[in-house]
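As you look at this complex, bear in mind that one protein chain is not there, while each of the others sits in place.
In order of appearance the chains are A and B, and numbering begins at 1 in each one.
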Amino acid sequence: MKEVEKVFIGGLKEELMEDKVIDESDLVPGLAEEIIKYGGKDVMTCLQCGNCTGVCPISLKIDYKTRNMMKCCQFGLKKYIMSTRWVCATCYRCYEHCPADLNPAEVMIALRHIAVREGIIPPFVKVAATNLIRYGQSVRPDEEIDKIRKELGLKQVHTHEEAFKSVIREIQVLVHASKYDKLLGIEEEVKV
Amino acid sequence: MAEPANQDKDTGAKTPKKEDGATAEPKIGVFVCHCGSNIAGVVDCGKVREAAEKLSGVVVAKENKYTCSDLGQEEIIKAIKENGIERVVVASCSPRLHEPTFRRCIERAGLNPYLLHMVNIREQCSWVHSHEKEKATEKATDLVKMGVSKAGMLKPLVAREVPVEPVSLVIGAGVAGIQAALDLANMGFKVYVVETQPSIGGKMAQLDKTFPTGDCAICILAPKMVELARHPNITLLSYSDVEEVKGYIGSYEVKVRRKARFVHEDKCVGCGLCTEVCPVKVDNEFDLGFGQRKAIYVPFPQAVPLKYTIDKQNCLHFKSGKCLLCVKACSNQAIDHKMRDEVLTLKVGTIIVATGFDTYEPMRKGVYKYWEFDNVITGLELERLLNASGPTAGHLVRPSDGQVPKRIAFIQCVGSRNKKINRNYCSRVCCMYAIKNSQIIMEHEPETDIAVYYNDIRAFGKGFEELYHRVREDGVEFIRGRPAKLTQDPNTKTITIRAEETLLNKITERDFDLVVLSTGLIPSTGSEKIGKVLSLTVSSDGFFAEAHPKLRPVDTAMDGIFLAGCCQSPKDIPDSVAQAKAAASSAAAPMFAKKVWIEPLTAVVDKELCVGCGLCTELCPYGAPELVPGEKGGMKANVIEALCHGCGTCAASCPQKAIAPMQFTDVQIFSELEAALHDKKQNGKKKAEAEVT
Partner (left out) sequence: MINASNSYLYFFGCVIPNRYPGIEYAVRWVSGKDGFNLDAKDNLEFSCCPVPGIFYSTDKDTWLLLAARNLVLAQNERRQIMTVCNGCLASLSKATEYLQEPKTMGKVNRTLAQIGKKYTGVPVRTEGKRRIFEPVKVRHYVDIMIKDVGLEAIKEKTTHPLKNIRVAVHYGCHYLRPTEHAAFDDPNDPVMIDNIVEACGASSVDYEDRLDCCGAGGGVRSHVVDLANALTQDKCTKINAAGADCIVTGCPFCLLQFDNAQKSFSKEGIPVMHVSQLQALAMGIDPISLGFDTHHVSAHSFLRKLRGH
């Protein structure tokens, strides 16, 4: 939406904008089917009652409404929901309260799948995946914490041990078999 | 059953040797229908007709544009007479549509109507294979081949007549039951009305005013209730339950338990002296717990019959043996704590089920906090509070402090349109009763702020949209959004509703003094038991299933049993009354005719093969087979034809193959299979031979 010029209209200050009307060129066909493919259930049955927005903790805090996200999915208004894919805390309140038995949290998960396959990958995803491939854990081991473990009498984080290398190998085989490494662009980490 | 038959080399059709009633090679006529373009647009009817002509036993094969039309039927009759046809095959639509039509048609031509076989080449062929015309034609040809084979094995059958008692039973005396009973009684039939509550009237008696006109519910209902009680043709059995029903249309045997009131109905004059002295106070069910009643009570002032009833659970005398204050107060010696239940047996010809509905009970610890917050009430509770003879004499006050509420919210679709709780249907009346109640409240207290939280407003009926418009003129606000959270101020008990107002695109929080949950309708608690007693099926929403959703809305799958009112599906009073009148008219038909024909497509037992194991009696959903002593000793199965629906469950399970429904014996069915697979078998044999050589 572009600001064209400021115009004083009958006592109101309004900014003129282009694109007040959405037409077919804004719509992406097949978005609803793609969402079903990734486990999002049929968004077309959403009645837009607004219960999901009402229970959503995120909708209370930012300019985001779960119901609008579902509507955009129905229409295929992909560009309106590009930036909201990672704000959902997957608390599943929406699923618990939906009278049509839909799952907006799963729709968000499906949108994330679509985004990642279009190359939109948040950096923390790559970091966690890399940690998993290197250490078998998504959280990188920390030397300071390891010292504290020793003080407490706990064994060292065993991911350093030789014996664990077979586990790491197994993880790498699986991640490679599902082409996840390729999807995230971290093939060089995988050594199988 | 029959001996294995001869097999035709070309078609594989089996013809029976010599069975009673069936000729060795009956002459078969085949009529292939175009059904305009419904069939002909996909299936090449000419080819099907040609192939049929070549089948063994077929003497004439014709095509027709609309076989069910007068012209088409005349052609069939002509062909039968000219060619001496003995079995008729009509290849057209589903038998569910026109089987009776064609049966009557061939009967006019002088044939037994059960010598007709219909082959479905529309719903099961042209309509589902519309993109594969060649294959559809092949399938139609095969289906006709199968049909011809079976037709050759049809036996003439005779429908049986049974008498019909001109007496009807109406179960449930809400507005639907009352209307149905009155209509039947006015037609001259004797009617028994059985009602489980101490008084008739049902839920309508609890309502305040009705939509869309604002008529007072009990004011328009009470005259009908009195008329029913006084009608010479009606016997009212109130405070009674139907316990068992045996028999079939025309002669049902019904066991009714008259529960003990502990008050003799013929002596009680309804003076009320007993209730004045009774020391026990309990929550009044009629007022949904908002008011109180005594242990000896009438449910409401306009009760019919106006006879007192003792609530055994709470009566002091039953609990501790003391207190006979009511007995002392009664000047007619009507009270008798020693009364017992009475069981009657009634013989009736037809039954109308009008067991009504209950309202949905909101969940504990649910979002709407019905059990946790005092100022959240249901729609029916609101009706009692608004009602002039209710617990607050018609003054709407908040349960928490008795103050007049200035801000009221209605929440729609509570317990309805919700897949999560398995109540996915719309209860139909809630939009209008919320609108109606808003109007009543605005009339009493014009300064009230009312908001209706809705998902859709369904104001579909006569006068409904006008009332919806009227309340918007009065200032009632309609908020589109499903409330997500209710919280309560601990001191004022003011309720805050948080919801996304979808039309504003904002999440809002609003405060209210009173919240009314427009709860939906669910099948009444007694209906499950009645359903089992009468072998009634239910639809996916839990209400009783009608025989056909469009064309038979008051019939059930059981002949002679009809449905009226909300027990079939949620509806308002005009629709309940209309359906009750329809049920009465349907029930009257067989009773006026004094007899009904039972279709002979029922199961028959070969007593020689039957060993009396009783498996069929256990499995039959209609209770049709029974074990009777055999002529030569032992027990044999015997089918009560009037109860049998020809479903074939018995035939499928009989270990001796001793029982089968007529026209669907194993021999008949296998002949169809042989006809269908014969060619493929021959081709397979040829292929196998070719491979070997």
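Note that contacts are C-beta pairs under 8 Å (C-beta built on N, C-alpha and C of every residue); 3 or more make two chains touch, one makes a residue touch a chain.
None of the values given here were measured: they were computed from a predicted structure.
Visitor: Going by the contact rule already stated, which one of A:30, A:119 or A:153 would touch the omitted chain in the full complex?
Guide: Only one of A:30, A:119 or A:153 touches the chain omitted from view, namely A:153.
Visitor: Looking at A:22, A:44, A:82 or A:174, which residue reaches the missing chain?
Guide: Of the listed residues, the one touching the omitted chain is A:174.
Visitor: In terms of residues, what is the contact footprint of the unshown chain on chain A?
Guide: Here the touching residues of chain A are 38-39, 57-58, 61-62, 86-93, 95-96, 105, 108-109, 112-113, 116, 121-122, 124-125, 128-129, 132, 136-142, 145, 148-149, 152-154, 157-158, 163-164, 166-167, 170-171, 173-175, 177-178, 180, 183-184.
Visitor: Hey, which chain B residues sit against the chain that's not shown?
Guide: On the chain B side, contact with the omitted chain comes from 365-366.
Simple rule for what comes next: only the chains that are shown with their structure count from here on.
Visitor: Quick check on the complex: what are the chain A residues that touch chain B?
Guide: Of all residues in chain A, those touching chain B are 47-51, 53-55, 59-60, 65, 67-68, 96-101.
Visitor: Could you pull out which chain B residues touch chain A in their complex?
Guide: Per the stated touch rule, the residues are 367, 413, 417-420, 455-456, 480-485, 498-502, 505, 507.
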